[in-house]
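Complex shown without one protein chain; remaining protein chains in place.
All chains are identified by letter, namely A and B, in their written order; residue positions are counted from 1 within each chain.
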Amino acid sequence: MRKSKAEAEQKQIFFGEPLLYLLPFLIGLLIFTVYPFLNALLISFKENYNLMTGAFTGFGWGSYSRIFSDANFINGLKNTALYVLIVVPVSTVLSLLAASLLNQKVKLSGLFQTAYFVPMVTSVVAVGLVWKWMFNYDYGLLNYFLSFFGLAKINWLNNPAYNLPALIIFGIWNKMPLTIILLLAGYQNINPQYYVAARVDGAKPRNIFFRITLPLLAPTIGLTLVVNTISSSMVFMELFPLFNGNPGSAYSLYTIVYYLYDMFYNQWRLGLAAASAVVLFLIVMVLTIIQLYIQRNWQNY
Amino acid sequence: MKTFRLILIYCLLIIGGLIMAFPFFWMFISSLKTAAEVNTTPPTFWPQRLMFENYVYAFSKAPFLTYFKNSLIVVGSSVSLTMLTTILAAFAFSRLKFPGRDFIFSASVGMMMVPFEMLIITNYTTIVKIGLMDTLTDLILPFTSSIFYTYILRNFFFSVPDSIYWSARVDGATNWRYLWRIMVPMAKPALATIALLNAIVSWNSFLWPLIATNTTAKRTLPFGLYAFMSASGIRYERLMAAATIVVVPMIILFILFRRYIVEGVSRGGLKG
Partner (left out) sequence: MQIVLEDVTKRFGATVAVDGLSVTLEAGKLTAVLGPSGCGKTTILNIISGIVPLTSGRVFFNDVDVSRKPPEKRSIGLVFQNYALYPHMTVLQNICFPMEMQKVPKRERLARVEELGELVQIQSLMKRKPSELSGGQQQRVAIARALAKRPEVLLLDEPLSNLDAKLRLGMREEIRRIQRESKITTVFVTHDQEEASSIADDVILLKEGVLQQKAAPRMLYNEPENLFVADFLGTPPINKLAGKISNGQILLDGSEIAFPLETEREMREGQEIVLAVRAESVFAGGEPLFEGTVLERYALGKDELVLFSVGREQQMRGFVSAGCPLQEGEKFPVALRKTGVFLFDAHSGERYA
């Protein structure tokens, strides 16, 4: 449809203005997000790329074939997958329990919330050091508790077989607060009338949980699963306090992001770093699309 | 039956809360122990003698005061700059009309999927090339535009009725005045939430300082703590004292603003 003159003129009054409002945001976004993103894509296809000079010898899939034949990267994929597969379901189940407790009308709920949520706002490095101390072989608390049950001490941090379990325990504890908050929000979105109706119908508490709460909570649970899967796929920082910045005590606990970091920061092999970054991005993208799909269906409730 | 159920709920809540919060208790208790007491079996759950010297040691052996100051500067500046760009952009995306608005917005939101780790490769070069390597500025600059917060704030701005905007326009306010006199004061709770989430993420940031700083004088707390561990060896009472220094400000922030933080997190999760 043709716009009238008056309409066009009235719009013109405001025309240059939006750009001024957007500019500070867009400049930062272009320089520090869009450009590095595109550049990483590009670098992943450049052969023998030199970051500082920008020189390279040609385009190709070389970096990709190299990372996929690199034992450390494969190891990283495997560890990350294992980590995700254990941390996500376990922390979800525990969080579901905690959320249903916190959802009860109890006194001091503020205090309880603080206790449950505070790991979320504290530095991974700092709390990681505490866990490192609790994982300590000789004097650590965890081994002390194991001794209660007559179990032998475990060398969590120096026996490579126990490195991943240690990382997982720390991860579960670390992921729980966010999961609980999301689930609690899901709980609070459930219309209380459903419960009233169920109670009028004479349903037992257990039935109410499995027949009403759980199905209504399912989309939220789905959401937390995806959100946690995304954040767990990026497991990396936890290695610094626990293993002094190494991928496990025997260099066997690579993760995807650790590999990326290692290639970039320690080995200076940027093509490989970029290629692994692209792989990570693709994983995150697929998971995000799943998340959006769940959220869209969530609106239907 | 009912009281039994209530007692059970309280017991489980307390046990769960103890497990979740225990590492913080343990960190604090250990930070006040002597070296000998730390390494005893069975462990003690209350220090025999309060060793505040551990804190003194941490502050004297590593420049934790400098780290603290750097952290404050970085968090303060990056939160204020981010708020500024976020407010302006969210306003443009929600209230102003211009060609390509929705496209630019969707494209930006799409960029949220890109993990930060993917960006460090190029951002590192950018920082080096513009000569900002190992400055506090380089810890701030890459984080001044947040798609995530802009997205949240835009949604809030959208919820403000048109009639408020047009009332203000008829009352003689320009867009700029409307934004600062009406919109921003109305958005205070949303802005507080965003600022808090941003401050938490910024305070705890570790990877970027690790890459973009290399002298002691430019470190922020988490990286400083890590460096302290590498440098001064494993003396847990001292490490725990240092970790306490890093953690306490955020715990205080959380206790003071729990509602805002929980509300913000439940709406969108914690993102950088």
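Side notes on the structure shown:
Simple rule for what comes next: a residue touches a chain if its C-beta (ideal position, glycine included) is under 8 Å from a C-beta of that chain, and two chains touch if they have at least 3 such contacts.
As the structure is a prediction and not an experimental result, all values here were calculated from the model.
Remark: the omitted chain is touched by one listed residue; of B:111, B:132 or B:182 this is B:182. Only one residue in the set B:173, B:192 or B:227 touches the chain that does not appear here, and it is B:173. The omitted chain makes contact with just one of the residues B:18, B:84, B:164 or B:256: B:164. Touching the omitted chain from chain B are residues 161, 163-164, 166-174, 177, 181-182, 185-186, 188.
To be clear about the criterion, only the chains that are shown with their structure count from here on.
Centre-to-centre separation between chain A and chain B, using Cα means, comes to 16 Å. Residues 11, 14-15, 17-19, 21-22, 24-29, 31-37, 39-40, 43, 51-52, 97-98, 101-102, 104, 106, 110-127, 129-131, 133-134, 136, 138-139, 141, 144, 173, 176-178, 181-182, 184-185, 227, 234, 236-237, 240-241, 244-245, 257, 260-261, 264-265, 270, 273-274, 277-278, 280-281, 284-285, 288 of chain A are the ones that touch chain B when the two sit in their complex. Contacts from chain B toward chain A in the complex involve residues 6, 9-10, 12-13, 16-21, 23-24, 26-27, 30, 38-43, 84-86, 88-89, 91-93, 96-98, 101, 104, 108, 111-115, 117-126, 128, 141-145, 147, 150, 175, 200, 203-204, 206-207, 211, 221-223, 225-226, 229-230, 236, 239-240, 243, 246-247, 250-251, 253-255, 258, 261-262, 265-267, 269-270.
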